[in-house]
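One protein chain is absent from this view; the other protein chains keep their places.
So, subunit A:
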């Protein structure tokens, strides 16, 4: 019961924070919509993108990038939560959270789940707008994709949490953008099929395959077409568990990064 109270407390705090920053929702939606409407227009493949699984026929570029843009929403959210952790630490509100009698790992996982919930809501808002713009999948796909979205949000949130245990100051956050967000985004199958990448460079293609974000995007893409991609699930699930484990370790006052920082 105490766990439940604690979890709802964290969830409500995250929701409140999200609600108070409504501009965050708008910016979270504007970013992928810019890609969908502007970038895809420039890249327009009115004559069709070659067929690759899970697609069963020719598609337009807009249809191709929707799963990738859903991933991007969650990638930015994961990093945003990392930013807010650093901010909380600097402002002292994290101390309040960490004084809770609940195990720290529970607090961190609660925070992750709350963040994943908000991420998933934003993705569905994006899907709704894409639907209105006539970029549509089969209706059942929007239900099947839900577990894939939650898992991806957890993985990226955990990555953000892990990073936040390393970042000492808010100013360092720009580095995260440069060294984490953009490489993860561009070295993935979000914007282009990987066979295109392989045609231009084999080692870039290999890098893309090592990128867990690629697998998360493919998991979402297959799920949207009611298909299951075992490799993508294995990689995404594995990375999620690894990132959560490392983040909990990173926040452990006895061993982790936080202590070293305080000590130094």
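FYI, a contact is a pair of C-beta atoms (placed from the backbone, for glycine too) under 8 Å apart; a residue touches a chain by one contact, two chains touch by 3 or more; residues count from 1.
In this section, contacts and distances are computed from a predicted model.
One chain of the complex is hidden; its UniProt record names it "PQQ-dependent catabolism-associated beta-propeller protein", one of "PhnD/SsuA/transferrin family substrate-binding protein", "PQQ-dependent catabolism-associated beta-propeller protein", "Transketolase" or "ATP synthase subunit a".
Taking the complete complex into account, A:57 is the one of A:57, A:99 or A:169 that touches the chain left out.
Residues 44, 46-48, 51, 53-54, 56-60, 144, 222, 225-232 of subunit A touch the missing chain (whole complex, contact as defined above).
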